[in-house]
Every structure is written in structure tokens, then in C-alpha cells.
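Structure first, then comments.
A protein chain is absent from this complex, but the other protein chains hold their places.
As written, the chains take the letters A and B, and residue 1 is the first residue of each chain.
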Amino acid sequence: MMKTLFSADGLVGLLFLFNLIVTVVGGIVACNAERLVRAVIGLVVCFVGVAGIYFFLNSPFIAMMHILIYIGAVAVAISFAIMLAAPEEKMRTGPTSPLSGPIGLISTLLLISGLVSLALKTEWTSVTKINDGSVKTIGIQLLTNHSMVFELISIVLLLAILGALVIARGGREE
Amino acid sequence: MLFLPELTILGAGLLFFLLTLGQPSEATIKNCASAVAAVILFTCVLCVNQTGNLFYGAYRVDLFSQIFKILIAAATLVVFLFGNGLKGIKQDSRPEYYLFLLVSNLGLVMLVSSVELLAIFIALELSSFAVYIMVPMRTTATGIFFQMEAGIKYLLFGVMATGFMLFGMSYIFGLTGTTSLDGIAEQLPILANRPAAVVAMLMILSGFFYKLAIFPFHFWVPDVYEGAANETTAFIAAVPKMAAVALLIRLTSLASHQGEMVLNLLMVCSILSMFYGNLSALVQKDLKRMLGFSGIAHAGFILLGLLTFKLTGYASAVYYIVGYALMNLACFLVICQVAAKGENLGISDLSGLHKRAPILALTLTVALFSLAGIPPFVGFTGKFMLLLGALREDHLLLVTLAAINTAIAIYYYLSVVRMTFCSDSNGLGNVQTGFLANSLSLILVTVIIVMGVAPSWFVALAESAIKTIL
């Protein structure tokens, strides 16, 4: 069946493409911005795109989580960190080798082509649907099959609280 | 009862949490830490014969995991005992430091029992995060200011290795549709010739290569060893590596069907780790840095046992890592005692140690001889068994290169020994050692010798433990 742009699939494809563009553009801005704050904004845009990709991968919960945590909180934390450190607005400091650009590009391309060919050449077993991926199923799985992970996560979070305070407190007492 | 050691550690963590809220005295903290570590070791020994599953099959208690729990608890007890006082740690955060150590311990203890990919991941992260926080907690009083840099490096490299591991896990999940190691073990032989399965397995292994500091994931070692406080480095050098070996055994036994590709890569990693570690250690001036590089080389040796994919190979790897932990603990015991204020020690700071502190000098010598692989100590027996195992599998080239490396390593270990015995003290004062440190160092020396002379009982124990998971 020929798929046109104006069928349902076509529009979804267009939307997916749009998502990809948002992700890539955000990533490029994040890497190349002159000012750190702009890089953070680029990162946020990139996160939005990634959340969209999660949505397309049929996991709306992860997409929501991504928006809530990464855009809602991580970006804010990074912005505060930038304001806290008040770094000099000079991005390129110190001598960089003229070869670093090409080498980076080549290794990136190698990595990308390797991963892509790996994904394409592997015979993936025909997708057996394990569950419907709804938030309800995730909740049940998380608190039964993965209950150990669930409880350990709370300890990890506790550790994060204590660690952040212990490390930052040293800077506070003057 | 199955979960008793973990619950004990949690209880101990709670105790130290309460201590962080109050204003405990130094002595209280110290005594609590030692007592708590002893109780943890006791419960681990008590539960050695337990078997069973917990948490819907994600957590398996068997002889293998229980033995490793005892080893981890014992090594932690030693760290708690000789690190008493925690001179290298900021004074106002010592209870927190013990709390993080216990949490890291909890993560490691849960790691060796986890048989499900997500549980493995989160337990590994729990143990790593605690150590990431412990590194920058070093005091700045001794004029060392790069502990924060060391912590950040440790964190960034660690996050990258973890990312690799998680990516590999996602491939495995995509190929098999399950996250439990049993399910994966059933399906992997069918998938053996698919490149994605091989790559995924290697990526998962890389997370543990990082913990063990094997060649492409070794970058953190020198800076972290040097930047972290002596007590922290002692912990990092001994305890997580044992858990990493346990998990590498669990995972490589899955990868054994995957043929030449994995084997060749492991061989390359092993050889490169040995050469990189030993050649870099030759030129080091700082004792901890040198031990760090030597740790990379020893990790290469351990890989030698793992890549046989045989029961005896695994058992000798377990034997070797236990021996390595013992030798390292002995070295760091000496470092912690000689560095009275918690400063870093150059190799020249050890000059004339045989006059300043004879027992410590003896301990250091035994440990270094053992690290260098000189009989009759545990390091020699371990190396011998590993090389023999690899030879049985016809890895002749590998064995030759490993033997060359042993020869290189002797030089820098013995130059430290020479500094200890054959030079004047250069005005360096006597080292104050307490009864505890002396007796502990003598115990370590005894264990190093006894394990080296009579390895068979431990190897038999390790073999019977590994049989339960193969």
C-alpha cells in the first residue's frame, strides 16, 4: 500500500521527523553555544525531542518522567550551577590540538555507523509483547517483580540527599 | 534469616544516621564503627549455609553469594579497624563517612546476590554513588586540594561505564525479552552468533571492568587513588573489586558460548592491562599511585582466570582477588599508620621504616613480596594457579606475556622494599602504632602466608561455591 503524507501513518512519520530534528538541533546548540546558558537551553530543547521519541516508542510514562525530571528539575539545577560558579564567558580555553576536531568527527562517525549496522543487521526476534506499557502495568511490575529495585531506589535517593548536603555544606561554612 | 546480613547493614546505617544528627564524640564513632562491622561479619558467617530466593526471584541467596558477602564484610571490618580515627576525612563529617561506607557495603552485598539485570544495575549504582561521595570528603588540612577533582573524574568515568552497561542491558533485553539471568542463560546459546548479543555482553562486562580497573576503563585509577583519603583508597582498592569479580564470574559464565570473539577481546584487555599497569607503575613516586597502577596489572591477571571459562579458572580468580585484597589491605594499613595526619605518602617517605616501625616494615615487605609474586606468599600461589589454568587452555602467548609482566613488576615492588630497609630514616621520626594496628598487621601477614602455603582448602571452597551458579 502506498503511503501518502496525508494518511495517518504519513502524519505520524512527519511528526516523528519533526521530533528528530528538534532533538538534533537542540543537541547541536548545546554543544556549540558560545554562552553556557544558551547551551542549557539547547539541552532543554534536546530533552523535549527525546521525550517525544520515548512517546513514539510507546512508553508515555517514560516520556512524562523525562519531561518532569530532566526539563523540570535537571535543567534548573544546571542553571543554578552555572550561576553559582559564574564561569568566565570564554568557551574555548587552553590550546586544543588542530587534530581534535577531525579525530572526534571520525570516531563519532565510526561509532554511529557501527551501532546502526549492528541494529540493522541483527535479526531481532519478532517483538513479543510483554505488556501494554501503560502506567498501571508499570506500577504493578515495579512493586512486584522489581520490588527490590524499587526499594533500592529510595536508598539511592536518600544517599543523594545526604551526599549533596555533605559536599555542599563544606563550601557554606566560612 | 535469608536477608539478615542486609538487614544488619541497614540497621547499622540507621545507627550512623542517628549519630550524624547528634554531636557524637570521636571515640563513640570509632567504637560504633568497629562494633558494627564485627556484627555484620558475624551475621554474614551465620547465614553462610542459607539458600533461597527473595524479591520475586531477583535476589538469590546461595553459597556463592554468601561466601562473597563474608569476604566483603571481612575486608570492610579490616578497613574500619585500621582506618580508625579517619584522620584523612573532614572532622565534621566523619559519621556521614561511615554511613556512606555502610551504604556502599550494602550495595556490594546486594550486588553479589542479584540475579536480575535491573537489580544488578541499581545495586552497583548504590555502591558506586556512595564511593563517589566519599572521595571528595577528604580533609584539606594536609595541603591536598584535588580531592574534588578526583571525585568528579571518578564520577564522570563511572557514569560513562554505567551508560555502556545499561545500553548493553537494553540490547540483551531486546534480544531475549527478559531481564533475569536465568532466562538470559537459556536464550543466549541460541543467539550466540548474533553480533548484537556479543556487543551487548561486552558492554555489560565493561561496567564491571570499570570497578576492577581493566585497561580501557582504568582512567580513573591514578587520580582517584591519589586524591582520595588513605582510608577511602583502601576501601576502593579492596572491597568493590571482590564484588566485581563475583559479578564477572556470573556474567562471563553466560558469555562462554559466544566463541572466539569475546575470548579474544578479553585476552587483549588482559594483556594491555598488565603492560599498561606495570609500565606506568615503574615511574611512580607516590606510593598510592603506584599501588593504583599495580592494581590495573593485577586486574589483568584476574581476567586471565576468567577467560578460561572453566570452573578451576574461576576458582583461581576468586582466590587471586581475595589474596589481592589482603595484600592491598596490608599495604594500606601501613600507609594509614605512617601517614599520621592523613597525608599522601611518597615512596621516599618510607625510608628507614624498619627502624621507625619494625612491625609495619615487616607487614609492608610481606605484602609487597606477595604482590610481586614471590613464594611462599598468596600472590605467588594465585599467579601460579592462574597461569597454569590459562596454559591448560593453550593460551601460550598470554602466559608468556603474563610471566614477562611478573618480572617487570618485581622491580618496582622491590624498590619500595629497598627504600624501607636499606636507607636511613633521614630524620623522619618514629611511627606511633597502637596495639590494634600491630595485631591487625600481624594477622594479615599470617593470613597471607597461610593462604599462600595451603591454598587447597580455599580453592575447594571457591569451587564448591562456583558450582552452585554454573
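As a working rule, a contact is a pair of C-beta atoms (placed from the backbone, for glycine too) under 8 Å apart; a residue touches a chain by one contact, two chains touch by 3 or more.
We take it that contacts and distances are computed from a predicted model.
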Undepicted complex member, UniProt protein name, chosen from "Sugar ABC transporter permease", "NADH-quinone oxidoreductase subunit A", "WD40-like Beta Propeller Repeat" or "Glycine/betaine/sarcosine/D-proline reductase family selenoprotein B": "NADH-quinone oxidoreductase subunit A"
Options A:Val24, A:Leu57 or A:Ala81, residue touching the unrepresented chain: A:Ala81
Residues of subunit B in contact with the chain not shown: 14, 17, 20-21
For subunit A, the residues touching the chain missing from this view: 6-8, 11-12, 14-15, 18, 61, 64-65, 68-69, 72-74, 76-77, 80-81, 83-84, 86, 135-140, 142-144, 147, 150-151, 153-155, 157-158, 160-162, 164-165, 168-169, 171-172
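Here, only the chains that are shown with their structure count from here on.
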Inter-chain centre distance, subunit A versus subunit B - centres from mean C-alpha coordinates, in Å: 32
Interface residues, subunit B side, partner subunit A - complex: 20, 54-56, 58-59, 90, 93, 96, 99-100, 103, 106-107, 110, 114, 116, 118-119, 122-123, 125-126, 129-130, 132-133, 136-137, 174-177, 194-196, 199
Subunit B-touching residues of subunit A, taken from the complex the two chains share: 118-119, 121-125, 128, 130, 144-149, 152-153, 155-156, 159-160, 162-163, 166-167, 169-170
